[in-house]
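== subunit A ==
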Amino acid sequence: MQDFFDMGGYAGFVWPSYGIAAVVLALLFVFTWRLLKTSERRLAQLQAARGRRPRRDRAGDAPAAAAPHETAPAEPADAAGEMR
Partner candidate 1 sequence: MIAGFGAIVARDLRLALRQGSDSLMVVTFFVLTVVLFPFGVGPEAGILERISAGVLWVTALLASMLSLDRLFQTDYEDGSLDLMTRGPAPLGVLVLGKVTAHWLTTGLPLLLAAPVLAVLLNMNAAGFGVLVLAFLIGTPTLSLIGAVGAALVLGARRGGVLLSLLVLPLYIPVLVFGVSAVDAAVMDLPVRAQLLILGGFLFAAAALCPWATAAALRQAVE
Partner candidate 2 sequence: MHRFANPNRFLKLANAILPWAAGATVILLLAGLYFSLVASPEDYQQGATVRIMYVHVPAAWMALFVYTAMAVASAVALIWKHPVSDLFAKAASPVGAAFTFIALATGAFWGKPMWGTWWVWDARLTSMLILFFLYLGHMALMNAFDDPQRGFRAAAVLALVGVVNVPIIKFSVDWWNTLHQPASVVRMDGPAIDPAMMTPLLLMAFAFKAYFVTVVLLRMRGEIAEAKVRAISMSQVHG
């Protein structure tokens, strides 16, 4: 077993190479994971805070607000107004 770790005398070069590769890839993964979790947590908070108005209300309302040009200009303004 010992000669496995000895690497024919080159242990000082083989293991650090694998070590560096492992550390760099692991660090990159950890940073990526943490970035993802914080962003998605903030997003959830924002969507929750934004969703205080019942979501059903916006879903029902969305088509009208999104296509105002078909109906008379006066009517969608208040729908859009309420939305903002």
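Side notes on the structure shown:
Here is the rule we use: a residue touches a chain if its C-beta (ideal position, glycine included) is under 8 Å from a C-beta of that chain, and two chains touch if they have at least 3 such contacts; residues count from 1.
Basis for inclusion: all candidates are chains of the complex that A comes from, given by their letters.
Keep in mind the model is a prediction, meaning the values are calculated, not measured.
The candidate touching subunit A in this complex, chosen from 1 or 2, is 2. Those residues of subunit A that touch candidate 2 in the complex are listed here as 4, 7-11, 13-14, 16-18, 20-21, 24-25, 28-29, 32-33, 35-36, 39-40, 42-43, 46-47, 50, 84.
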